[in-house]
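Complex shown without one protein chain; remaining protein chains in place.
Labels run A and B following the written order; every chain starts at residue 1.
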Amino acid sequence: MTTQTMERPSQTVGGVEKVLEIEDLKTHFFTRDGVVRAVDGVSYHVLKGETLGVVGESGCGKSVTALSVLRLIAKPGRIVQGKIKMSGRNLLDLSDEEMRTIRGNDVSMIFQEPMTSLNPVLTLGRQISETIMLHQGLNKKDAWDKSIEMLKLVRIPEAERRVTEYPFQMSGGMRQRVMIAMALSCNPKVLLADEPTTALDVTIQAQILHLMLELKEKTGTAIVLITHDLGVVAETCQRVVVMYAGKKVEEATADELFERPLHPYTVGLMKSIPRLDRAATTDHPGRLMEIPGMVPSLKNMPPGCAFAPRCSFATERCRREIPAFEMKASGHYAACFNSDKVAEIHHG
Amino acid sequence: MTATTPAVIDIVEPPKPLGRIIYEFARRNPTVIFGSGLLLAMVTIAVFAPFFAPGDPLALAPARRLRPPSETYWFGTDMFGRDVYTRTIYGARISLIVGICVSALSTVVGLAIGLLSGYVRIVDAVIMRIMDGLMAIPGILLAIAMMALTKASVENVIIAITIPEIPRVVRLVRGVVLQIREQPYIEAAQSIGTRFHRVLLKHILPNVMAPIIVQATYICAAAVLIEAGLSFLGAGTPPNIPSWGNIMAEGRTFFQIAFWIILFPGLFLSVTVLAINLLGDGLRDALDPRLARRM
Partner (left out) sequence: MYAYLIRRILATIPVMAVVAIFVFSLLFLSPGDPAAIIAGDLATADDIARIRERLGLNEPFLVQFGKWVFNLARGDLGVSIFSNLPVSKLMLQRLEPTLLLTTTTLIIAICAAVPMGVIAAWKAGTIIDRGVMLFAVLGFSFPSFVLGYLLIYGFAIKLEVLPVQGYTSISKGFGPFLNNIILPSLTLGMVQAALIARMTRTSVLEVLAEDYIRTAHSKGLATNKVLIGHALKNAAVPIVTIIGISFALLIGGAIITESVFAIPGLGRLTVDAILRRDYPIIQGVILVFSGAYVLVNLAVDIIYTFLDPRIRY
């Protein structure tokens, strides 16, 4: 069953090249207690130079999707189905050796915990230059010089000295900058950023996001920004994909999404952001809103729409049938039978 | 609005019955079952030795010396004509007695010292220096030195092996006590007036139990090995008592012509120690997976 009725299979959208396209990806984990369908038929693409936001709460599969692109899924997980297209090749067809030339080179990833994502016993210079030496064939000295350049690029002061230091000598924000430097050192086409600012202070968050956007302008790298924070998405992304329980539930440009969300889950997410600027009205009461219930266990999904048990718009049909992911408005897609009702009630 | 109250999803799984837990444990850790079984067999043999070996382990029969294993003499005879099989069976007693006694003694003493050391800082500094010093002397060497100064007897062997093992237990207990002492719930308990000995019993002791039991098992294995080693070198149990180490020591000179004197006690010794070690591994994995790292 097709989950997308939108595109004619093409390499461009509106004239801009697609650098990465994930097609009907399914990544499952075969545990002793059952099969966890972490990613269950997800498709999205990233255009050259754009920032795509992937939003959802913990466990919805957004990180696993990114790890699947790099084929870093360890046992008991396995990519069961799908295509990941880049430069005309399906990454899932490549051999291990070929895949290694992609990692860190065409596609890079930065992770959520800068405190533990860097090797504590190796110098920063060594950690950055090894990628450069591996993919760009430079010798040790040239790679080291390039590392210093990269550190300067991410605005680390005294780069020449820092490059000989160790991660424990730096703060969380600085370590994340180093991660970014490492990730961009070989000019990747796509940067997968998995919750890069979640573990950082709010002020540092802003700095890092700003830095990422700036570098994106300079290098032309597309960014997939994975986050649960809609505030971050609003600031940085052109397009947004919303995921829930392993599937995509909504996709639109950022403006459209915030203006007119068409899926009850997206609405729920937006309403749960604490807003200090609104006085208590019937639409936005003074209490913090939450989405009642909990994410279903991915081993034991209910029949029908996965969100139905928690949805205030749910009908009998929702509980029986899985809604198709389809275009509801130009460039705006959702998987819901009741999108029109949602649109009626909630404007941004 | 067609809103309906969302149903509450029950995501709590029902608890597994005890039988199933044991079955799954056995399936995942076959070595533990194997080890415990072996150990049980050894203990049975030791306890019911006269039943398994009706002869006299000390009976001399020089006319039948150095006979290879046969139907009458399952493990052959030694240089005095004694039945190696009978001696080996009785030897199990010594090894297991020593192992268990050393294990129990060192655990009790180490527990006491460790608790004291963990709780009273001044005492701690002194005790830890002494323990460090003791640990710097290789265990067998320490035992040998002590045996060299006393009459050979099973009791003295037990004491000689216990003393080098105490520092290990002290370290372990002290480590746990220090760790727990810092926890907020201890402070909370003390602030509502809980007496010291209750804090000890209810909070500290349960946390110490698991690592101590595992350590005690390993100490038992080590003790069996050290006793055999001591006896082999001539510094262990007195020669008139058949212990595996003694039998092997006696068999050394005749090794090339009558290897069975060394082989059978050696095999029994290895199997026993292996069984105890497997049991220790299993306990370690079962009681606390985090322990597996510290040990």
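Before moving on, here are some points about what is shown:
To be clear about the criterion, a residue touches a chain if its C-beta (ideal position, glycine included) is under 8 Å from a C-beta of that chain, and two chains touch if they have at least 3 such contacts.
Fair warning: this is a prediction, and the values are worked out from it, not measured in the lab.
Among B:41, B:148 or B:188, only B:148 touches the chain left out of the display.
One of B:53, B:214 or B:228 touches the chain omitted from the figure, and that residue is B:228. Within the entire complex, the positions of chain A that touch the omitted partner chain are 70, 72, 100-105, 108-109, 111, 113, 116-122, 130-131, 134-135, 166, 168, 179, 182. Touching the omitted chain from chain B are residues 31, 129-130, 132-142, 144-150, 221, 225, 228-229, 232-235, 248, 255-256, 259, 262-263, 266-267, 269-270, 273-274, 277-278, 281, 292-293.
We take it that only the chains that are shown with their structure count from here on.
Work out the mean CA point of chain A and of chain B, and you get 53 Å between them.
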